[in-house]
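Only one protein chain is missing from this complex, and each of the others stays in its spot.
Labels run A, B, C and D following the written order; every chain starts at residue 1.
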Amino acid sequence: MSMGYVLLIPLLPALAFAVLAPMPRTVRTRLVPLAVGAVLGSLALSVAAFLAVWPGGHVGEPTWQGAVTIAHVGDRALSLGLALEPVSAIMLLVVAVVGAAVQVYSLGYMHREERIGWYYAALSLFTAAMLALVLSDNFLGLFMAWEVMGLCSYLLIGFWHEQEAPRLASIKAFLTTKVGDLGFMLALAVVYAEVGAFDFATVLHHDWSAGTATLVALLMLFGAMGKSAQFPLHVWLPDAMAGPTPASALIHAATMVAAGVFLVVRALPIFEASGVALTITLWVGLVTALLAGLLAMVQHDIKKVLAYSTISQLGFMFIALGAGGSTAALYHLVTHAYFKSLLFLGAGVIIHAAHTQDMREMGGLAKKLPVTSLAFASGSLALAGIVPFSGFWSKDEILTVLLHEHQYAAFGIALLAAFITAFYVARLWFRVFTAPTQQVGLHEGHRSMLAPMAVLAAITAVVGFFGPTLGEFLGHEIPWPALGTAAISTAAAVAGIAFGWWVYGRTTSVVNTQAIKQRFPHAYGVLTNKYYFDLTYGYFVVGGYTALARGLATFDGSIVDGVVNGAARLWRSLASVGWLFDGRVIDGAVNGAASAVRAAGARMRTLQTGSVRGYQTLVAGAVVLLVIWILVKGA
Amino acid sequence: MSQTLPTVAFYLLAFAALYGAISMMSTRNVVHATVWLLEVMLATAGIYLALGAEFLALVQVLVYAGAVAVLTLFTVMLTLRRREDAVRPFPVAWGSLAMAALFTGGVLLALNGFCSVPTGMPATAPGLEDFGRELFTTWMVPFEIASLVLLAALIGAVWWTGGDDR
Amino acid sequence: MTVGLPHLLTLSAMLFGIGLYGALSRKNAVHVMMSLELMANAVNLNLVAFSRFVTPEAMTGQFFAVFSMVVSAAEIGLGLGLVLAIYRRKRSVELDAMQELKG
Amino acid sequence: MNLPLLTLIVFLPLFGAAAVALLGNARAGVGRITAVAVAVVDLALVAWVTVRFDVSTGMQFVEKAVWVPQAGITYHLALDGMSLAMVALSALLTVLAIVASWKTEKNPALWFSMLLLLEVGMNGVFLAMDFVLFYVFWELVLVPMYFLIATWGGPRRQYAAVKFFLYTLFGSVFMLVGIIALYLQTGTFDILEMVGAGLDPKFQWWVFAAFFLGFAVKVPVFPLHTWLPDAHVEAPTAASVLLAGILLKMGSYGFLRISLPILPDAAHQWSTFIAALAAISIVYGAAVAFAQTDMKKLVAYSSVSHMGFVMLGIASMTPEGLNGAVAVMFSHGVVTGMLFFLVGMVYERTHTRMIAEVSGLSSKVPVAGGLLAFASFASLGLPGLSGFVGEFLSLLGAWASDIPVGWVVVSAIGVLLAAAYMLWLVQRVVLGSPSPAVDHITDLSRREVLVLVPLVVLTFVVGIYWDSLLRFTDPAVQSILVMMGGA
Partner (left out) sequence: MSELLLLAPELLVLTGALVALFADRVTTHPRAAAHIGAPLALVAAVVAAVIGTRGGIFAGMLSLDGMAVFARIGIAALLAVWLRWVSGRGTGSERSAEAVALAMLSAVGGMLMVSARDLIVLFISLELSTMPAYVLMGYRRDDARGLEGALKYFLLSMLTSLIMLYGLSFAYGISGSTAFGDLGVVDSGTLGQLAVAFVLVGLFAKLSAAPFHYWTPDAYAGAPASSVAYVSTVPKIAGVVALAQLVAAFTDNGGTVVPVLVAGSLLSMLVGNLAAYPQTDLRRLMAYSGVAHSGYILLAVASGRAGAVAAVFYVVAYAVPSMAIMLLGSEEGTALDDLSGLAARRPAVAWASVVWLLSLVGIPPMVGFFGKLTMFTAALDSGLLWLVIVAVSMSVISAGYYFRVLRAVFFGERADACCATRSPAAAVAYAALTLATLALGILASPVLELFGLRL
């Protein structure tokens, strides 16, 4: 059976973008179903592709591969190619499912937007890029798709660009991830210099020396940290919540932010060749998981809670990677993608209903939004890591890996993070759904919004049971959780939830955080200020650069222009000492040279007195000098 | 067979020429200066004669004494408005003097080292006849050009001195 | 000591120098021209001397001197015409009065 | 068929220029149709050459005739893939510049004839394979550009025009000294024949220095770039487009065509220095662009930054780097051309170029705003668009070469900074709510869109299928490297 249709998987949404983007606004709006159809088509093809690989596929042995050479440089050829193998098949499924769910959901969520057509165009392009990314069989293609996703992220975050916040958030997101991308790009340069090719097979089977491997791995890790919002490059993700919620669900929760993890999964052999890089990955993950979790505890904006939660969960994935458990990381990636997108979609319904994102103004939504609350509960429990929801299984797998690798300190921290996770999940849940009602006239979301949520909730509820199957598929064993580990993690989760209930859920009145704030002023201050990352970056990096740029611009106008003409200036000052320097330092180029010449010319001109006798004397003087010179020369 | 210049005659004429030249520079009267110039010319003509260049001596007398000096004198008269103008104060121009002295000194120094030509002069010199023949055969081209120079000068002088009618 | 070429050349150089002095120092245009004539005279002397001592047969220097005299005469004629023309407009032939053109 | 195609390509616009000038302002309508027709025919000729171009051989379409036999000066035109890319760009941008300035009212006959005259020089520079001919065209370019800026430019146009002229003249006379020095050593003015002359390395060093001054001013390389912002700000739109799109490339083309093959030893000695200047240009240009308040100035400084990548690729002297350099040259011509066109079109409507006074284009005029955003993204090197190709290859080449890693990293940071100033521009100009200046303007006309579409298409084609460009340039680059190795 020809597998050429795999090509269509990313191509369909891309075509949808190509059709929509150049159209006038009104036409675009009418073409929205086309985009949805395209992504549904991709979904269908993805399922087909998945079934073609599963069962029987082996990691590293593509079931189908297609490549096109885009560049010849000397005897080297650079190509873009797609390869279908287990990892990409699984990722395909994740991306296509979430993508389709979000697009369908957006029909309801965004239907009042004037520019919905543009929204769908960007979403389609993003889906195409993400699908291409997971299918890519080389680092170059991966990087290109990666960058295009960055663009889409930028476009979607800044969708409501008339407002200040989304505008700023979009540029912040783009630039911060671009910082990471620099690392990725340099990694590619090193890879190319070392290997001379980009395709996974060649690069990963290359005989890496530890030093080069470390360099490449760390550079790639840096790229991944940017994309996956790991400390200290995490600052963009919370702000990115200024974009439309479904877009956040797709991009900033389920797929794009996981691309960093995916990259490390792909490049893991290089990390392993390095060793040091793995350890660093682990600790990046640990720090992120813990610190982001702590931040999630103090946020009032429902989307920001989820955003920090995403960062924290991505941290878990890095932990797994750092411990060498790529399958565990992938597993958590998959489960997280489903439940976190579910949570975001739920949040979308809530926001639609409550017309606010501030949890302090919500409460008692469980009764008003029954379907949503059910779905949300499914997602929350998965996030908290409660059996049997998906998050439990994957998180447990990560903890198992840590134990297996004897990373006990890491295990402890991860456990703490899990506890915190459970706590903020509880905080959110109790505040939003069970706290006293503050608003009236709330209504449940539209069917097109609820249906995708239902699908995702169902997946979240059951996908955990497929862990061992997944492991088998990926060629690694994912055992059923050992009872001991499961008990510990469940205990942590339950404790977190219980603590959350104790703080937020047990009273029937609105909880006043003021008390906590007063009790722990410093700690609370640090958290609400997000560890001062934004302030530091804003002040030193952005402010510093702006000041530098301004300085250089002034410098350019004055000094450089001046220095280039230094000779002319010097000449000017030499040519006439008494000639007043006219103080125009700026832009001396032609002015400077010209006035120098003019000044010198004016000097020359003073010899031209108009007196014949003067001229004759000058002529005779020159002749006399000549005579003297010849006599001296002759002597 | 070399012949020498009559020593006494040369020194007399040389003295006359130099005296005339210095007087010309130092006289307070412009008209007198013209006359001193004439004197220098005549002395030079004498030297020419002594050198056996009769034709040149003749030309010198005719052209310089007869034409140039008279023309100059005429112009001096024409351009002097008052009698007093003719008598002018002549302070020594030390700068010019130094310059001229340096120049002359330099040339004299160079002359001092210039010994490659004989001091004695050949006994016989071709006569006026030979001179005339040569002038119109060998030197025909410059001769013709010289006539054009005179023509050009004539046109120019006429142009400048004319034009009153406007 | 016999009088020879060096004597003549020396005399000529002195006359040239005196003429040069005059050309540089005189303030009256006519006077300057007279000084220039003195210089021309010196050159002619030079030529004739060389002719007699170096090329007595060819008399090249004498011919040179003849042409030089013609040119001098032509120039002085032209120059005096110019002086007269200037005198007619400015009523002066003082060189120091002619400094309208400069720079 | 033995039509002298290259001669036609070079000199056809000359006749066009004469015709347009003779038609005069009274019949400017006919004149501009003539102008565009000539330019289009020229473009068609280039296209025809492209079709018949054989990528498997080097110099082709050679036209060589004796000009001054004693001095070894020949009329020698030829092209390889690199020249072809540049000539194609020049022919295309000229057509677009003419169409974009269709409505010029001030002395239109002169305007169009100057544009065509400029094309003569530009095409000639890229096709001449004889130094004297090269220099003739090189200087010929200055004249129409001077008049384009000084006649139709902004308020300080004369200052800018003279500055432009003197700076480039300053550089080019040193180049002339270098050319003469080379001639005295080799006895020929033929660029191709000079290759592999086995010149003394010390001699090479000095000649390289002379050429460096000539080319670096044109590129421009920090710190010789200060003429560029002034020239751009004062120049009319079409002149800016050609200035940035073609004229800057003449400098880097010179490095590739002349400095590297003929002076390989010196090139190796200079490479670190050039790389350092390139890296500084990249970061410096980007930083200064970031601080600009005038759209055109921002784009101008961005050119300094982008041309830094060209120099970086050249300094690497690797196949990737050189291909990257040519790709940046091409792409920068297309993308910056687009940016200048758009800035000009916005200026025509709002009468201001101040970033602070223009905002919300995408809401009010979505086509203009969208294209401006698109051009910005192409400019900041988004993969899939042409800007990425060259910058990426340059970096690959630079890393693989002897250039100190530090400079490569600094250059890579330039990519980030490019994103910073470009997004900052998009942020303030394209996005947001319409400012008063934008409130009553109309969107792009069909003619204006027509100007931009070919550039958009090229941006995509080159960005996605790199070989569409590299298949022409790579053989040229390889032969340059062979020449360098062979010396």
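Just so it is clear, a residue touches a chain if its C-beta (ideal position, glycine included) is under 8 Å from a C-beta of that chain, and two chains touch if they have at least 3 such contacts.
Note that this is a predicted model, so its numbers are computed, not measured.
Asker: Can you list the shown chains that the hidden chain touches?
Answerer: In the entire complex, chains touched by the missing one are A, B, C, D.
Asker: Kindly state which of the options D:T151, D:T186, D:T352 or D:S468 is in contact with the chain not pictured.
Answerer: Once the missing chain is taken into account, the touching residue is D:T151.
Asker: Which of A:Y408, A:Y539 or A:Y615 sits in contact with the chain that's absent?
Answerer: Reading the full complex, the residue touching the unseen chain is A:Y615.
Asker: Per the definition of touch given earlier, which of D:W48, D:W102, D:F170 or D:W205 contacts the omitted chain?
Answerer: In the full complex, the listed residue that touches the missing chain is D:F170.
Asker: Tell me, which residues in subunit B touch the chain that this view leaves out?
Answerer: Output for subunit B: 106-107, 109-111, 113-114, 116-117, 138-142, 145-146, 148-149, 151-153, 155-156, 159-160, 162-163, 166.
Asker: Tell me where the left-out chain touches subunit D, residue by residue.
Answerer: Touching the chain left out of view, subunit D contributes residues 21, 67-71, 73, 110, 132, 135-140, 142-143, 147, 150-151, 158, 162, 165-166, 169-170, 173-174, 176-177, 180-181, 183-184.
Asker: For subunit C, which positions touch the chain that isn't shown here?
Answerer: 16, 23, 29, 32-33, 36, 39-40, 42-43, 46-47, 49-50, 54-55, 60-61, 63-64, 67-68, 70-71, 74-75, 78-79, 82-83, 85-86, 89-90, 98, 100-103
Here is the rule we go by: only the chains that are shown with their structure count from here on.
Asker: Going by CA means, which chain is nearest the middle of everything shown?
Answerer: D
Asker: Approximately how many whole Å separate the CA-defined centres of subunit B and subunit D?
Answerer: 71
Asker: What whole-number Å value describes the gap between the mean CA coordinates of subunit B and subunit C?
Answerer: So the centre of subunit B lies 7 Å away from the centre of subunit C.
Asker: Measuring centre to centre with CA averages, how many angstrom lie between subunit A and subunit D?
Answerer: Computed value for the inter-centroid distance: 34 Å.
Asker: Mark out which residues of subunit D touch at least two other chains, giving numbers and ranges.
Answerer: none
Asker: Of all residues in subunit A, which are in touch with two or more distinct other chains?
Answerer: As it turns out, subunit A has residues touching two or more other chains at 617, 620.
Asker: Can you check the complex and tell me which residues of subunit C touch subunit B?
Answerer: Residues 2-11, 13-22, 24-25, 28, 30-31, 33-35, 37-38, 41, 44-45, 48-49, 51-54, 56-59, 62-63, 65-67, 69-78, 80-85, 87-88, 91, 93 of subunit C touch subunit B in their complex.
Asker: Within the complex, which stretch of subunit D touches subunit A?
Answerer: Counting only subunit D, the residues touching subunit A are 159, 162-163, 166-167, 222-227, 229-230, 284, 287-292, 319-320, 323, 360, 362-363, 366, 377, 382-384, 388-389, 392-393, 395-396, 398-400, 408-409, 412-413, 415-416, 419-420, 423-424, 427, 431-433, 464-467, 470-471, 474, 478.
Asker: Give the list of subunit A residues in touch with subunit B in this complex.
Answerer: 617, 620-621, 623-624, 627-628, 630-631, 634
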